[in-house]
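Below: the structure, in structure tokens.
Apart from one protein chain that is not included, each protein chain of the complex appears where it belongs.
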Amino acid sequence: MGKKKQKTKLRKRGLPPGTLVYTGDRDAHPAHVLTIAYNEIDYTEINGFDDAFLLQHKEFVRWIDVRGLTDTTLIEKIGHEFTIHPLALEDVLNTGQRAKLDEYENGLFFSLPNLRFDHDNLEIIAEQVSIFVGNRFVLSFQEDPDDTFAFIRNRCSESIGRLRKKSSDYLAYSLVDNIVDGYYLVLDDIENHLGQLEENLHTNGANPVSKARIFELKRVVNQLRQRLLPLRDAVTRFYRTDSELIDDANRLYLRDVVDHVAQLIDGVDNEREILAGIEALFHAEASNRLNHSMRLLTVISTIFIPLTFIVGIYGMNFDNMPELRQPNGYFIVLGIMGCLMVGMMAYFKVKKWL
Amino acid sequence: MGKKKQKTKLRKRGLPPGTLVYTGDRDAHPAHVLTIAYNEIDYTEINGFDDAFLLQHKEFVRWIDVRGLTDTTLIEKIGHEFTIHPLALEDVLNTGQRAKLDEYENGLFFSLPNLRFDHDNLEIIAEQVSIFVGNRFVLSFQEDPDDTFAFIRNRCSESIGRLRKKSSDYLAYSLVDNIVDGYYLVLDDIENHLGQLEENLHTNGANPVSKARIFELKRVVNQLRQRLLPLRDAVTRFYRTDSELIDDANRLYLRDVVDHVAQLIDGVDNEREILAGIEALFHAEASNRLNHSMRLLTVISTIFIPLTFIVGIYGMNFDNMPELRQPNGYFIVLGIMGCLMVGMMAYFKVKKWL
Amino acid sequence: MGKKKQKTKLRKRGLPPGTLVYTGDRDAHPAHVLTIAYNEIDYTEINGFDDAFLLQHKEFVRWIDVRGLTDTTLIEKIGHEFTIHPLALEDVLNTGQRAKLDEYENGLFFSLPNLRFDHDNLEIIAEQVSIFVGNRFVLSFQEDPDDTFAFIRNRCSESIGRLRKKSSDYLAYSLVDNIVDGYYLVLDDIENHLGQLEENLHTNGANPVSKARIFELKRVVNQLRQRLLPLRDAVTRFYRTDSELIDDANRLYLRDVVDHVAQLIDGVDNEREILAGIEALFHAEASNRLNHSMRLLTVISTIFIPLTFIVGIYGMNFDNMPELRQPNGYFIVLGIMGCLMVGMMAYFKVKKWL
Amino acid sequence: MGKKKQKTKLRKRGLPPGTLVYTGDRDAHPAHVLTIAYNEIDYTEINGFDDAFLLQHKEFVRWIDVRGLTDTTLIEKIGHEFTIHPLALEDVLNTGQRAKLDEYENGLFFSLPNLRFDHDNLEIIAEQVSIFVGNRFVLSFQEDPDDTFAFIRNRCSESIGRLRKKSSDYLAYSLVDNIVDGYYLVLDDIENHLGQLEENLHTNGANPVSKARIFELKRVVNQLRQRLLPLRDAVTRFYRTDSELIDDANRLYLRDVVDHVAQLIDGVDNEREILAGIEALFHAEASNRLNHSMRLLTVISTIFIPLTFIVGIYGMNFDNMPELRQPNGYFIVLGIMGCLMVGMMAYFKVKKWL
Partner (left out) sequence: MGKKKQKTKLRKRGLPPGTLVYTGDRDAHPAHVLTIAYNEIDYTEINGFDDAFLLQHKEFVRWIDVRGLTDTTLIEKIGHEFTIHPLALEDVLNTGQRAKLDEYENGLFFSLPNLRFDHDNLEIIAEQVSIFVGNRFVLSFQEDPDDTFAFIRNRCSESIGRLRKKSSDYLAYSLVDNIVDGYYLVLDDIENHLGQLEENLHTNGANPVSKARIFELKRVVNQLRQRLLPLRDAVTRFYRTDSELIDDANRLYLRDVVDHVAQLIDGVDNEREILAGIEALFHAEASNRLNHSMRLLTVISTIFIPLTFIVGIYGMNFDNMPELRQPNGYFIVLGIMGCLMVGMMAYFKVKKWL
């Protein structure tokens, strides 16, 4: 996240605020725009952005769904049509931001990341989604060309659920709820990796592979947490805003999203605890192995070093060493050493070192 | 917890909010419903859900006790009868949630986990209990078929205590209080395990079994804590709600529940401290054993390695080694080595290494 | 604390709230009751609880001092006489609670532990003291038979200080202040033990006795802290309550108690820091000793193992080993080894390993 | 930071508050002053400070840009001209302060550090910038002679963006925004160093150079964080002030700065997490190497010490050692030792020690 943002800032320094520069991957995807107008009775959907169509459906709820942010002039045009504040438009293009809710005179600007989990690189991939909800209109902007909101559009066109009976605030809620639902998938993916990690630890013990995995997962979980904390603030402010755009009956739905985010944070905290537990186990096992290895070394050394000293004595070449001349000297020394060895092993056995 | 919830979310993605899908163990238990109506004078209890019976007892406090959540149409019917908001019904079925209190226009929705401790797996088992309290009615939903509220029903039918003299809010309080009381049992169970662990440590010293136990208990205690923190918020909001449903005289009882939850959290924190202490002791003992083993190794090596060098000298085969020819050479060398050994042992004794 | 409380809860489950069961040590002490009535002019004190006496002194400040909680019927009778809420009476008997202030319609219920330090077991012993202050009456309940409030009673009967000139709120303040003063003794006792511990560490170095002591003191300090944190809340709420029972002029005294508790918490935090420092020193010394022992081992091994190899060479029995035949071979080898030994010792001296 | 400030305080002790003493590097740079007056139509810029010019442009927005703080009489003169409170002037000269916003009767005083990253010494270099915004005037004071605000002045003279259409509050915002933008560069620089560090760790493993680098970067990141936390408070208070100087339409821009600072803090926290991860990896690798080295030592010792004992036995010089006389004795002993060696190596292979 940091990197993109900073590169942007470099490019933009010296420009006045509100200047529209897309700060993501420039030559990515051409913008794809869908304009939808609906009310309880009717539903129309056209490709592209069309002033006339909007004028014609002034009494409908209008939803402009923009996918891909490269066409800044188009975005400026949309912004102009709905008199969006330049700072909000700047935020649309300034990707890599933390989730936030900004209130403007004519609407609410909600920005949050849409998360996916990249299993191959153990990475969270974030695409910024910006939603501007005004009086009977919603603008949604995504970085990527994926049709994230197909579910919603389908529910709307088929008139499933309450969507068609409600105004723009409920549509905005539906979009946010849809993205937050996607976070559960990411949490679940991480949990699966955690499960694999624990299993791997049980089967193979502490090995470098699982150690690296612990660190990677810690980073991912921390990233997810850093995404969720500002989201909680933003969603709570969405729920509590005294803007007239939000129908009181719909606040219950927003409260539900607040609950979901709180639950996600609980889940992340739980995963952090689990990871901390695994890490502690890992350290304990490593220190255990060191202890075992040191104990083996000590036992072997303590037994054999004195014995080697004894045999060294009788390997000396003094002329006058009476023991060497005794017929049973060798066997007596062997016996003494055998006793010593058995005694020390018994001692270590009692001390539970063996 | 996480897992169940996430699986649900997967299944539900794309459905509009408020759709009723049970997210727990599907083919678990058939729903068992008990309908109770009482006032200060009368008490009637029937099996199943019966519109006519409810209509007939409109002036009574009515309590529908549902055990098992598989029959979603029944739950929808009950919800419809009492005009429960769809989001509340969704929360009833969406098990594995954190404790919460949601206020609706016609009542309060309280959801909290009913905890049991599984001694065999050292695990906390949570069943979600949802309570909806409205004007002269209470709906309670449990996942499991256990008759958790038998005590309360008994007190109600026998008219013990204040229950029959009070309205639905007091009944709801009684249900919540009953479940919170169960938390003390879990805390007590964990404390017993902690006691066993400490005893085991004193008798057997740091061993792998108790190490594994420490980690398991830490996880359990953290889980319990993660359950209690949102419960404190929910109960506090229950106590402080300005809903007209709560009689001011009954707030004192809710405050009592708040106190209990605070006390439970104190207890959990205490157990965390104890576990941290045990863990620190464990680490200290492990490092102590390493120290002991290294010191033994050092002492043995420091004494015998130089001596072995000396005997090695006199094991050399040079033609001209005058000492070897001296009649007492052997005994002099033995004497010198004996002195060296005694000296070094004295040195280590003074240094408290032995 | 935990244990007692939980046992209680087990015994009580299924009983309606407000049922009076003493949860402490059942066959402990018979209750001892003292009834006092005073105003600025008069002071009367009788043994036992007497309705007539109370009726007669209705215009006086009346203080019922109950020591020992086994006689629940007596406590119920007192509660009935002053129309105390059943939950407050339950809290009186439900010992082992955290400090709290509960406001009732006719008075304030203050519960806090009276602490003593058991030097032999390094333990904090807590006795619950409950104080109910109403309009011109104060009820105080203690678990133990010690005459904790003798000082206060004396000051009252001798008319020392402002006590006789003030109403029940000042009496309640005096009782609380008296108990909080006792906390300083506990803090001081712990500090003395800390001082002994530090001295012991300086004289004897890190030894197992002081290690065990560190862990015991940490536990005690944490317990004290866990007692103080809820007490701060309770005392602050006592000071800030808008109850008409508290004369504004007396709030200054309550503020003083708040200051004392804050100071006690500062003191406990200070002791925690000191203990953490001692523990860190302890670890540092342990790791230092390990380092020393490893270095000695390394020096001895590095010097003598190569030398032993050399003497081993000349202990081989090859027929053709020219060095062995040279007349000065032995002395040359001895000289070389001597140089090696001196060289390596010099090297280790320079490296500060010796 | 600390040092400069403290030196100052030493110099100033005994002087009344509000005395103007520059606390930075005295003989640094001579002050350079630029006086600008502009409105929507006109823009004039002169060198130096000129009362007449200011009087003449009373209806314009006037901006005095002072670079270098050595000329205290000039600063006093400017302060007198705009009736700046002596404490504000003292703060201008008292460099090395934390970011703050102080409200005065006739304006707002904003002070924040302008940060640069010194790559050679891995250090953050801070220059204090003070901004006083009053009714239609802005005073800006920098320590260094760099023309930090050239961008802004350019935008103003060329009438790019909204600057010329707005009043002094927007100018102040632009200055603050410009400096905060510079923080992204510092964050980016640190991130680059982090990247190099990680790469270095992957290529060369844990080495002393990267260890030193970790500690240096931790210090830098902590410094940056300590700069940002008070800045967040100051900027938030700037955004929330109810001063009439701030036009409500411009608050949106200030909110944007608040967002940027929050994002910077997120970025810093992220870097802290990364550093903690690297440090943990570092420790893990170090302990891993110790483990490896101990295991090698143990394996070698466990294999060869017993074997050396055996050869020592047959090196003894007893007269009667039957084995020595057997023709195949030597080969049998060699064979037994070979088997032992192979057996132990197999054992260690199975145990994964080799």
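Letters A, B, C and D mark the chains as written, and numbering starts fresh at 1 in each.
One rule holds for everything that comes next: contacts are C-beta pairs under 8 Å (C-beta built on N, C-alpha and C of every residue); 3 or more make two chains touch, one makes a residue touch a chain.
A quick note: this is a predicted structure, and the numbers were derived from the prediction, not measured.
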item: Displayed chains contacted by the hidden chain, counting the whole assembly; value: C, D
item: Residue in contact with the excluded chain [from A:Gly68, A:Gly267, A:Gly315 or A:Gly329]; value: A:Gly315
item: Contact residue for the chain not shown (choose from C:Val21, C:Ile125, C:Ala284 or C:Leu354); value: C:Ala284
item: Contacts of subunit D with the absent chain, listed as residue ranges; value: 1-3, 5-7, 9-10, 12-14, 16-19, 85, 87, 97-98, 100, 102, 104, 208, 211, 215, 218-219, 222-223, 226, 230, 286-287, 289-290, 293-294, 296-297, 300-301, 304-305, 307-308, 311-312, 314-317, 321, 323-330, 333-334
item: Missing-chain contacts mapped onto subunit C; value: 151, 154-155, 160-163, 174, 177, 181, 184-185, 187-188, 191, 252-253, 255-256, 259, 262-263, 266-267, 269-271, 273-274, 277, 280-281, 284, 287-288, 290-291, 294-295, 297-298, 301-302, 305-306, 308-309, 312-313, 315-321, 353
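Convention: only the chains that are shown with their structure count from here on.
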Chains partitioned by contact, subunit B not counted: A, D | C
item: Same vs different contact residues, subunit A with subunit B, by half of numbers used; value: different
item: Computed distance of Cα centres, subunit D from subunit C, in Å; value: 41
item: Distance between the centres, which are taken as Cα means, of subunit B and subunit A, whole angstrom; value: 26
item: Per-residue overlap in subunit D, given as positions that touch at least 2 other chains; value: 315
item: Contact graph of the chains (line, ring, star, complete, other); value: line
item: Pairs of chains found to touch, sorted by chain label; value: A-B, A-D, B-C
